[in-house]
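A protein chain is absent from this complex, but the other protein chains hold their places.
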Amino acid sequence: MAQASKQGHRASDPLVALRGIWKVFESVTVLRGIDFDIRPGEVHALLGGNGSGKSTIVKIISGAYQPTAGLIEVEGKAQILARPSQAHAHGIYMVPQEPHIFPNLSVLENLTTGLDGDSSTIRQHAREIAAEIGLKVDFNAHGGTLSIANQQLVEIARGLMRNAKVLILDEPTSSLTHHEVESLATQIRALTGRGIGILFISHRLDEVLDISDCVSVLRDGQFVLVAPTEGLTTEILVEAMLPEDFDASAEREAAGTMPDDTSLVLEVRNLSSQSFHDVSFSVRAGEVVGISGVVGSGRTELAEAIYGIDKSATGEVVINGKAAPQRSPRICQEMRLSYVPEDRHAHGIFLSLPCAQTISSSVMALSGAHFMSPAQENKLAQQFIQQLRIKLSSPMQEARTLSGGNQQKIVLAKTLAPEPRVIILDEPTRGIDARARQDVYRIIRELTAAGVGVVVISSEVSEIAEVSDRVLIMHRGRLSEMPEGQIDVDHIAAATLAETDEVSK
Amino acid sequence: MTRFGWLKSWEFMLLVALVVELAVLGMINPAFLNVQNLLFSTSDFVHVIIAAVGLTLIIMTGGIDISGVSLMGLASIILGLSFVAGAPIWLAVAVALGVGLLAGAFNGTVVANTDVNPLVITLALLFFYSGLATGLPTLLDMLGFKAYNAGGFEAYQYEGINGLPKSFTWFGTGRLGWVPMPLVVTIVLTLIAGWLLKHTRFGRFLQLIGVNPEAARYTGVPVKRTLITVYAINGFAAAVAGLVLTAYFTSARSDLGSEALLNIITAVVLGGSSIYGGEGSVLGTFLAGLVLGFLRQGLLSLGITSDVVPVIVGGLLIGTVAARIGMSALQRKRANRAAYETERGAMAAIGE
Partner (left out) sequence: MSRILKSREFLVLLLLVVMILAVSNVNSAVLRPMTLINIVNSSLFLMLIAMGQMFVILTRGIDVSVGAIAGLSAVIFGFALNAGIPLPVAMLAALLTGMAGGMVNAIGVVFVGIPPIIMTLGTLGVFRGLMRVLTGGSWIESIPHNIKSLSVTRIFNIPMMVWGVSALVIIVAILMWKIRWTRNFYAVGDNLDGAYLLGINTRKTRFVAYVLAGLFSGMAAIVFVGQIGFVPMQTGDGQELKAIAAVVLGGVSLMGGTGTVWSAVIGALFLTTVDSMMIFLRIPGSWNDAVAGAVLLIVVVLDYLIRRMARNRLLAARSSEMLHGEDGTKAQTLEQTEQRQ
């Protein structure tokens, strides 16, 4: 690795500098006065959990969002980047996590759309740059036929065609194979060799340590660690990213208090669908079963098949001792199984409704239910607002004005209102702050104490380790159980990461 | 909500607008304010309100159905043809309303089961129903049906069907005390629809679907069934509108109501419904319909040509939406600013 040669650039002035940036969305503060530099010839990695504010920083630098307060300096001068095209004019280009490929336009058109100037010159330029970065495809083919790796190269080429001095790579490796990741790393080195500054975002810590010169870790809208990569280890990064009050010794606190009733509340036998194969497991009253798995492993699909969203799955599901061959969200909730979906905004919450109406919606949706008067609705909402410690000024407040954590609690309240005996939580703490996360864990403990069976699906190993009594690993649509003695961060992480590596190969 | 929160409501503003409008028109032309005339003039436009009330329920779900204007004519001609074919008038009414209901349910079935934009689906059906309405008389001839009083049905293709019994036309021309029957029908339907929306599970489902259809599905709301039902209700409302107009004109025609689309959608939007769904008020639609209708009557009474009316209606539609967009953008900006100041203050306090 060309670590030494890149050290030479460290002293140089930043290409882009953020100074005291604040960002507030829908009354929710996402960034709290951050400072951040990107220097020429340097790969600056940005780390942080979901909802820590990473993508907001990226969008501010690339001109898609305007900061609520603070300054952006480009090569020492304060600039306003009101539009992405202005950021491009200052030599800043973002390669988004999901490349913006226009499937109905040709590859060449995909490369050149949005650029002004003489057509033949631009086309020639596009071909040269494509050759330079190793994009070898039919230029007349539809954009829709490109592989993800090539789509990313198209995006990088778009940046270079705009003479970018700063490239932002937002999770560029998340859907690449092992081989493609290596060739991307080579590309990145070639780019920094030309003096281009790179902002690199990734979840994979080994890659970050391998590729970057400098790492910043973001948590709840503030930096908790800014350091040169040299001397950093995976352990240091993991610790920085963990919630402030995470205490490994308290992890298994809940396990001691098993209730007397331990009947099976959920049995899944030989369940198969397009996304997973022959899955069997069971959940007892008062127990937390963690399902650990990477995105795309089939874990959410499994939950949706059990909950009756995906009706094509075959196999048996027994809820509270009764077979449920026909399932829909309504039937499941009537059989007292509930589900908190992974994507809160898309599937969970009604943002523009008063919270009381979201909370009552599940109860009202049950067949044979009655319309709830505003008074009844208010009473139900008040009950959960107290029980789950939801912070709002009144039950009539719209959910959109709440923080992520409180929004998640509203979804939890909605899910708990029909009094389920078994509940599936899919990424229950995604995008919420540390305190809300502890609240969610507390709620899970209270539920199990009351004899509810809980399934927690998560890609965050620390979360699985903290809350689970038993741990299942979902990998490529197949489910396996962790041995009882190995339910800790290291073992689960090892199992999950090892399996991820296998996928890459 | 404070005790006087309703003073800020959109419905109240519409009520104020209605009063101001009548006052201004009355000042210019005192003759306009004759209560009896004013009430009776509503019969010219309440069909718009009836159809708009049905559409309000659909727009609640984030959908749209523009085929209602064709269903008015279809219901009218079906009533007329059934009557000419010898059916008793109550049966003819039932058939016409039934067709409206079924046609609406069909619209809803296609909307609920495909991802095709409801605007396209109901555009196709707008053509289909209006073609059906104009073509039906000749179809009956081709199929060999005989009109009750000899002659083919074809004559009714563009001509109205007259001679409808008094018991039916009373719904268009009669009155209950001072209130003309069409207005009575409109008020009854508005009350029913308003009750459905505000006080039933069905109404809440409409709102949940409008705010977030996917979340509604995950919550257990029967999305498809609700959609089919609401489109059926809209079809029924359109058929009622067609029949009220038929009774008022004492003549059944296939092209009744075909000009009403702009007015219907304007009434819904001016009434406070969001075209994106999740927000709407039946009472608002009713009041907006009155504002629009009296505006037209007032201008006519001032001797201003009715040609100006669509200009004003169109302008109102655009102006209302633009004003609402501006207001909400301003509100959001203020709220974000306030949140920032609070957090920043809190952080500074910690820092000190």
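Points worth noting:
Labels A and B are assigned to the chains in the order they are written; within every chain, residues are numbered from 1.
Operating definition for what follows: a residue touches a chain if its C-beta (ideal position, glycine included) is under 8 Å from a C-beta of that chain, and two chains touch if they have at least 3 such contacts.
Predicted model only: the values in this text are computed from it and were never measured.
Touch with the chain omitted from the figure is made, among A:V16, A:I34 or A:M94, by A:M94. Although one chain is not drawn, the whole complex shows that of A:S12, A:Q66, A:T113 or A:N163 it is A:T113 that touches it. Of the candidate positions A:S85, A:Q124, A:N163 or A:N270, contact with the hidden chain is made by A:S85.
Within the whole complex, the absent chain has one touching residue among A:A69, A:I148 or A:A369, and that is A:I148. Touching the chain that is not shown, out of B:W90, B:F127 or B:W195: B:F127 (per the contact rule at the top). Mapped onto chain A, the footprint of the missing chain covers residues 62, 64, 83-85, 88, 94, 96, 98, 100-105, 109, 112-115, 119, 122, 144-148, 151, 158, 162, 177, 273-277, 296, 298, 476-478. Where chain B meets the omitted chain, the residues involved are 64, 110, 114-117, 119-121, 123-132, 134-135, 138, 154, 157, 261-262, 265-266, 269, 275-276, 305, 307-318, 321-322, 325-326.
By definition in this document, only the chains that are shown with their structure count from here on.
Look at where the CA atoms of chain A average out and do the same for chain B: the two points lie 44 Å apart. Here chain A touches chain B in the complex through residues 22, 24-29, 32-33, 68-69, 307, 309, 328-330, 332-333, 339, 341, 346-353, 357, 361-362, 364-366, 369-371, 396, 401, 414, going by the rule given at the top. Of all residues in chain B, those touching chain A in their complex are 1, 199-201, 204-205, 207-208, 211-212, 214-222, 278-279, 332, 335-340, 343-344, 347.
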